[in-house]
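Everything on this sheet refers to the single structure shown next.
As you look at this complex, bear in mind that one protein chain is not there, while each of the others sits in place.
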Amino acid sequence: MANIPILRLEGYVIVSIQDDLSDQEAEDLQKRLLESLAVRTAHGVLIDVSGLEIVDSYFCRILRDTAAMAQLMGVGTCVTGLAPAVAVTLTELGLDLSMVHTEGNLDRGLEWLRGRD
Amino acid sequence: MANIPILRLEGYVIVSIQDDLSDQEAEDLQKRLLESLAVRTAHGVLIDVSGLEIVDSYFCRILRDTAAMAQLMGVGTCVTGLAPAVAVTLTELGLDLSMVHTEGNLDRGLEWLRGRD
Amino acid sequence: MPEIIIATNDDAAIVTSRGAVRELARSVGFGTVDQTKLATAVSEIVRNVVLYAKRGQVLFTICESNAGTRGIEVIIEDEGPGIQDLEIVLDGGYSTSGGFGRGISGARALVDEFNLESEPGQGTRVEMRKWL
Partner (left out) sequence: MPEIIIATNDDAAIVTSRGAVRELARSVGFGTVDQTKLATAVSEIVRNVVLYAKRGQVLFTICESNAGTRGIEVIIEDEGPGIQDLEIVLDGGYSTSGGFGRGISGARALVDEFNLESEPGQGTRVEMRKWL
């Protein structure tokens, strides 16, 4: 079925992940996201994970790497909607997402990105 | 794989369709979209079809019906990003989308919805 | 010899068929608008097969006119119940399924040549051609 859509709004690239992704699917999404930044400049990236019930070390790394690579392309990243249970689990796993800016929901994430411009 | 994500931004429900959907998938999306309106009130619906290369009579009907049903729930709908080739084809097919408001892209669609509030 | 043959037995075959003919049209050199028109016509007629005859097949062939123009020929056939009121259906606006009744008349408008044969109880065969 369908690839995860990559939206453009106000010059920001927005992705909303609402289903559990396999490692391969997560990697594909990362690739398409970074390609979309190369094709047309963007002012920021917003990754909404409010629909995700599980973020393990693999996906956490995908998030970190995506943000790091986008940064290299001059674009800031905001991750929104991390579920409380996911945040607790990441901490106990010993994984650190502090290098990625996070906000509670899409609206707040967009506000944060707008504020940086 | 993944369902098409239904996003919430500024109280608007946003869906971006970027892959060809089967009739069943289109119907499922319509159902989930309308359900999401029932669960939490929204100020409007934005359906972006800029990634769609084909809209036939079936999908055209889904778009019309969705807009009509959303209207019954008191919510306006805007379809954005209809490709020129799709618009030409719909006309030659004898299909009429004029009862659904359309805009060129997501930004314009959101502007239109904001203006109605 | 057809380039592509697809069994049209379900929902998914509609997506596969319109995707395949679109790709074929692109490869032959059709522009975006004509790719979309042809793919949409195929979508309409294949959906009819799935809807009314349950199963059938579609054949896509790259063809050449007498004048030497290249094009694509589409043959969609089934052994379903056939169409009773051919004239009315070709005019458009008639549907036994609560549809728009625009499938056949619409597809006809989207291609250069359109031929429909149907025998009640025997099946239906649609031949379409679009030239570059």
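Read from first to last, the chains carry the letters A, B and C; within each, the first residue is number 1.
Keep in mind that, in the parts below, contacts are C-beta pairs under 8 Å (C-beta built on N, C-alpha and C of every residue); 3 or more make two chains touch, one makes a residue touch a chain.
None of these values were measured; they are calculated from a predicted model.
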| item | value |
| --- | --- |
| Chains still shown that are in contact with the chain withheld from the display | A |
| Options A:Leu9, A:Ile47, A:Val86 or A:Leu113, residue touching the unrepresented chain | A:Val86 |
| Touching residues (missing chain, whole complex) on chain A | 20-24, 53-58, 61, 83-86, 88-89, 92-95 |
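Note that only the chains that are shown with their structure count from here on.
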| item | value |
| --- | --- |
| Chain at maximum distance from chain A, centres defined as averaged CA atoms | C |
| CA centroid of chain B to CA centroid of chain C, Å | 27 |
| Two or more partner chains touched - positions in chain B | 21 |
